[in-house]
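Just dropping this structure here.
Removed: one protein chain of the complex. Kept in place: all other protein chains.
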């Protein structure tokens, strides 16, 4: 089992898909010579050339829309939106076009495009470079939404996203690029729509995405010391959502915490809580806890930024509260 | 108490605010000679002139952004986005700019702009002209979000929105424009952040927004015949949310249904359910029911469209399910 | 590459067909207006009455394999691109037999087999798709062109700027056809654009520009042909500016309070593309022949209504199909 960073894992999925299939190509701002603002596509220009590792102007609408158009003609473009915040510029194309073209055409067309993007706080860029907006896209029928938290997952899921015949919005988290993890020798596609249990436990289920998976695992270890046994589950794909896995875990533990970096209000955790309270109502021994960013834009000053977004302690506090040990 | 249509009520709030205050003006596509695609601003060009009832080109980004800029310089612009679907085009300006400018400037600036928009199904325009996207904006700290369902509410809330020093995204529902209702002789500002109890009841609380308020009231009457006493509450402002009123109603009835026209998944009802299960956990006798659009884009054919979006029957079914009479 | 049968100008022998096509579109849309007013058609509809020469002239110039993206005003483009009136009318009636199987409606007409990548209810929404489709053709070395229709109002939206800029930057085989009817809904061009010649829009990208009278189908064809040849031969995209006239309201039912009542009437007298072509053909097509043509297309249109009405309504729960592939 080779070890890759999350960054290398993304690159590996892209590269292998491009080697296997001429229809796969990349578009994005500064992805060629510079290798992307996160260095994900470094070295790929040399291997695949500028036609397939295609620098675009600063034109998020056209870049998303051209990827859609190319996908309608049988290509499998992977469009990189440099920061999630700029998905707001491409929103019309992603939401009104990509998500709906198959439907509006009565099934005549497919739109096999991937919109890769990244975000996340922890480096004080201020309010316009670190939002987490995955919840928006979960609200839009026709899109699939992926948010991977480990090298293995990001590689296997990106592969599946590229070969999925539907538009996929693929979220990466900035702080995860350097983390390392083992991956299978050969790429194993990870089916979209399947959650991953990172840690089994008996007393409470923590459902976490992105960076918060890692924070939740830390919190789980801490909790263990206090005799609380925590199960940590990462849905990995937010749309479709593996409700069954989440519900069955909660039916076992009878308690749930949902954790993500996005703002709590109207965040993905709201949907998970709504699903769980409905499907596991009789099993729940405590209200479902939500952990997410506090209700403000992201501030610049590091002390304030750290206060706004959640960390392991916040997950731990929620765990303790839900088991009555707050 | 004069009677006004919802359309007239919007117009009245705009007109009175413009008479009182030179800083208030309107911008939007086809709002001048044509009076807006929904006829809301009909006659206003004649009274206020083309400087203050300002037709714009088809430029949703610039129209939203120029309204923001004018508001930063002390005006109180009301920008009309013809259809909610086109808020996707203005999303960058609304979300990254309007919502955050006050914050990023450390409180130096205010952005007293209103983005009026409308949407809603029931007339088969297809997938790109009837979405309900209010949930997106509830996720964004810095914005206020209003969704009014009656002539009285829409007038009083629009007035408050115009005079609020924060950016407000103001949702109207297309099918409500012709409905009539009494309004106070003089405009009474309705505070942003206060829910309205439309109907008191004992057995179940229905929390509904927009068109679904009216569908829920119909369902409540039907339910009454079956001996179920239904309380219907309209939060009216989704951000800030009057959690207290919702929670106290549910603590009384012990059952809740949340209803809106937007897609159920990741819709506003998810947030309400998450809040209620948390704050009224020990009071809930049944899982919170969610009523919303089924998981598809809006189809064209009327039979399919009617199937996708919820109606009184769907609310009634949910009410019955929650009281165990399904 | 331009195939032999595609000449630079329309052959005299084709003009009868061209007239028939334009007349079919005209009668079709008149019927649509009538049926909408009769309360038979759901949804939100826009006719392009007066703009038939643009649809027919441009689509005739296309070759097999070329694709188009259309707008909210899409009936003419769709018929001109080869969709049978039955399938189009069935769509407007929301039937499974419709060209979008009842999922799309008037603003979302698709016919992929015939190269119609879709109408679009969002202004500018289809423009980057054309850039992207053309990019796919370029990358695969296919001699195909992607072509977008859009209106004068659409030249104000950022999507337009970005999509054309990208197309020119990458020199993809795309053609952008501006149907300049001087109105964006109720807004006259002087109120929505600071320039009086919208060809100047293309200067921001250095894109080749061609201009034609959009009411003269021969001129349209010739110009479209030139543009397509240019794009197809790898010389880059072309911006085609057609001077057009909208005879009717923005949408069906539009009372046009904002428009001088005489304007449209006068324009219909002097710039009706069907009248203009008919006059040119005076010698070769007699009044009787024209009446015959008219009867023929009118019957086709009537038949399309029959076809549509006897079509199959989707089941309500079909709404949940086609969300994902």
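Which chain is which? They are A, B and C, in the order written, and residues in each are numbered from 1.
One rule holds in what follows: a residue touches a chain if its C-beta (ideal position, glycine included) is under 8 Å from a C-beta of that chain, and two chains touch if they have at least 3 such contacts.
Keep in mind it's a predicted model, so treat the numbers as computed, not measured.
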Residue in contact with the excluded chain [from C:81, C:144 or C:192]: C:192
Touch criterion as defined above, residue of B:107, B:227 or B:324 at the omitted chain: B:107
From B:142, B:235, B:292 or B:310, residue that would touch the chain that is not displayed: B:142
Hidden partner interface residues of subunit C, rising order: 156-162, 165, 168-169, 191-195, 200-207
On subunit A, residues whose C-beta touches the chain left out of the figure: 29-30, 32-34, 37, 55-62, 85-86, 89, 123-129, 294-297, 299-308
Missing-partner contacts on subunit B, residue numbers: 25, 51-52, 56-57, 59, 61-75, 77, 92-93, 96-97, 101-110, 112, 141-142, 144, 165-166
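Just so we're on the same page, only the chains that are shown with their structure count from here on.
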Furthest chain, CA centroid comparison against subunit B: C
Whole-Å gap between the CA centroids of subunit A and subunit C: 40
Chain centre separation (subunit B, subunit C; CA means) in Å: 36
Numbers and ranges of subunit B residues touching at least 2 other chains: 85-86, 89, 126-128, 295-297, 299-300
Sequence positions of subunit C contacting 2 or more other chains: 100, 102-104, 108, 120, 122, 125, 158-159, 323
